[in-house]
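Apart from one protein chain that is not included, each protein chain of the complex appears where it belongs.
Order of writing sets the labels: A and B. Residues in every chain begin at 1.
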Amino acid sequence: MKDERNLLEVEGLCIHFETNGYDVQAVQDVTFSIKKGEAMGFVGESGCGKSTTSRAIIRLLAKNANIPAGKIIYKDQDVLKMSQDELRKYRGKEVGMIFQEPMTALNPVLTIRTQMYEQFRGKDMSKEEKEKRAIELLRLVGIPSPEKRLDEYIHQFSGGMRQRAMIAIVLAGEPKLLIADEPTTALDVTIQDQIIKLINNLREELDMGVLLITHDLGVISQVCDKVAVMYAGFFVEETDTLTLMAHPMHPYTKGLIDAIPNGMTEELKPIPGNTPSLIDLPNGCPFSPRCFMCEEICTKEIPPMVEVDPGHFSRCHFAERMRGYKGVIDLDEEGKE
Amino acid sequence: MKRKLSLVLAAVMVAGSLAACGGSSQPAATTAAPAATEATAAETEAAAAETEAAAAETEAAAPEAGGFKDTIKFARPADPADLDPTIGDDTYSTRMYHSIIPGLVQVDANGEIVPDLAESWEVSEDGLTWTFHLRPGLKFADGSDVTIEDWQFSFDRAKNTEESYWKYTAEPIVSVEGDNETVIITIAEENPAFLAYLTLFNMGLQSKAHFDELGGTYDGGWPLGAGAYYVTEWAHDQYVALDANPYYYKEGYPKTPHVRFETVGEDNSRTMMLQGGEIDIMSDLPFSSAAVTDAADGVSVVEWPSTQQRYLVLNNEANPAFADVKVRQALMMGTDFQQLIDMCLYGFGQKSNSFLSPKQLGYNTSLPEYTYDVEGAKALLAEAGYPDGFDVTFTLRAGNALFEQIGTIIQDQWSKIGVRVNIESMDNAALRELQNEMKLEMVIGTWTDDMPDPSQLTQYLLDYETNHGFYTNWKSDACNELFAEASKEMDDAKRYELYNQIQEICHDEVALPSLFNANEIVAQRDALTGFVQTPYGQYILEDVTVAE
Partner (left out) sequence: MDVLNYVIKRILQMIPVFLIATIIVFALVRAIPGDPARVMLGDRASQEAVDLLRHKMGLDKSIPEQFWIFFKDMLHLDFGTSMKYKLPVGELLISRLACTALLALVTVVFTVIISFILGYVAGMKKGSFIDLIIRFYALFGLSAPSFWIGLVLLDFFALKLKLFPVSGWGETMGQHLKAMVLPALTSAIYVSGILIRNLRSNVIDISKSDYVDFAISKGISPARLSIFHVVRNALIPATTLLSLRVAVMLSGSVVLETVFTLPGLGNLLVNSIYSRDYPVVQGVVMMFVVLVMLINLITDILYSLLDPRVKLQ
């Protein structure tokens, strides 16, 4: 039964790239949904497929990509089957995307005004109305002296302001679903904080769905209601954020959590080994070469995504062995750490 | 298309010169006078008509109803350098003068001296006073009357322009007197060439008032005369525009109201324009293109006799090998002139055995030819002390295809007699300077006579002070003496005998060997008729019409 409040439903999405004759299996069997007003996070190392998946949602994949299987349904429409006209109505207005690096994502020779007004296309607005709205948006994202800044160029903005400007432009389209691809990765910590607060505020005020992509679990914990962990193109674990932080049920997630620097006393604990090549994935579970629990079956069969607890999914033959592992947060014993 | 041969045979020229009817004074004047007198009567009647009517008739005479174009478009590779007749003596200037500033007498298509602004003349017994009877009612193209002041001004300018090479021709003039109908010129000494001098462009009649209006200089302007046309506009490096002179003495002429000399540097472009009908006639067609151009529809190549010669200038100051006459003779024997002519001229020229052109009066026809004899040449070189030959640098004007051709042919021919020719190309201005300083071993010399008299070139060749024997460092006291005599000899037979002797000496001493005498070719549309080029390079345009 479909939940009427589902904005986005993705089922069994597979994305392959053809490069130099090789077949890169970037995304495999990804299934998830996002409701109106819900914030979902994708977390994982570089190359795990999180950005690719998010780009597929607005069909912004490279020319050499193909989607052999899967569906992306947005409000009952099959995104993968949309015509160019339908896509243009969909992009910007229904789904908007914040890019990682605002300096390169905004056109350096056009003013903020011009790039924001592009979002007003098709709307019956007078010049004054457009300007009023643009200034409002800049103020909304916390940019001071918005009247002056409208006619500036992106290089005239400082670090955090750039990201805010991009967010303002994306918001100008009034999207129902906001995809934020590593929005804080390029920023320093204090500004990161501001942006996260901004996203949270906006989400509340505008009831927007959010898909946040990051490699930083800390950011996930501040923004997202639920999170999916990706590895080598697969979802390996999916559940709500608190549960993931407290009781991860996948060895990779454990590794990620363990790797979070904890104060200044301990050494960093990286996960041993390297991410696999997406052209030449190992047989069976993609994480097997690095997994401390690895057994023969792991190298032969890809584990299916299994609901280990209500609403908590893990892709591991031996997920149960993770029970009892304590994550970052201790939910059971309050006060103790 | 058949090639139209307007070629006047050299025989006619030779016959003419031997018949002592050439440039000399009295006999010609006497024969000319009665004819001129008859002509005068008719012309007086014509001149009696109203000036305005004459102007109207000139207009009407340019037949529009018959379907003729109103402008002759003549394309040439370069602009005239200067239309000041005392200075501007380059090809593109000299050919225009006759149309705009004719003088007392002119040369016709046959090379004969005939009346121009003067309809008849006599010379006094002592040969010092020349009386010219002008055609009545002569006017300049702006309608002003021709007065004796204008004649005085013109001759004075010819004589006293310091930088002018041509002033020597006006040098003999002591005084110019007369009135509106007569010009009486007194010269210091009897001079057999004087009438020929008067055909030169620097002796043309120019309006003094016009000169004064221009501020006493032709810089940035041009002279005003009483010719068939007058210059109306000169867009440098583009065109010179001329209009018909409404007051021209010859009624009904010129036949075409306008002329435009277009400057089109590129040979291909000129030819294309001619074929496309954008121009009616062009000069400086390369000989190699003549056959192809003639074969094109509606276009013909016409050949005109010319005195033009190309020489081998052997400078013995720069290359001592040339000092020995045997060496020079050996080089003559080692040169296959016929091959040169065949390869370079495509039949538009002939051999010449003298420094004088075969088309010029006084050309010595009994001079022997040098036979091509490689072995003989080598033997002679050995005799002169060069058994292994020698080296010579041949300096050629850069960018001239004909010269380059000559250079390579000579190089090839002389290699067979052991003379190693090294060719170097040089920009014209630098070449001239070095040539003048006598630093160049061997160059190609050029000359075209401007008047029907052998004295012009002979004088130049023998003027050692000015040009060191045409840049060869050759001189001959014997020739100088003969020339001095010839310059005073009023009897043509004796005079030409003296010139024959001069030419013999020059031939034997290989003073200035001629490579060839080339004719000139013009390419014109078949619709154009009436064009004449005199053997001394004057264009006669008054008869030209171009059918539509």
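Heads up, the rule we're going with is that a residue touches a chain if its C-beta (ideal position, glycine included) is under 8 Å from a C-beta of that chain, and two chains touch if they have at least 3 such contacts.
What you are looking at is a predicted structure, and each value in this text was computed from that prediction instead of being measured.
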*In the complete assembly, which of B:278, B:373 or B:497 touches the absent chain?*
B:278
*Taking the full complex into account, find the residue in B:253, B:390 or B:460 that is in contact with the omitted chain.*
B:460
*asked:* Which candidate, B:81, B:323, B:343 or B:547, sits in contact with the chain we can't see?
replied: B:81
*Footprint of the hidden chain on subunit A, which residues?*
58, 60, 87-93, 96-97, 99, 101, 104-110, 114-115, 118-119, 121, 153, 155, 166, 169-170, 173
*asked:* Tell me which stretches of subunit B touch the chain missing from the display.
replied: 81-82, 87, 89-90, 162-165, 219-220, 235-239, 262-266, 268-270, 272-273, 275-276, 278, 427-430, 432-434, 436, 446, 460, 465-467
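The criterion applied here is as follows: only the chains that are shown with their structure count from here on.
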*Compute the distance, rounded to whole Å, between the mean C-alpha positions of subunit A and subunit B.*
94
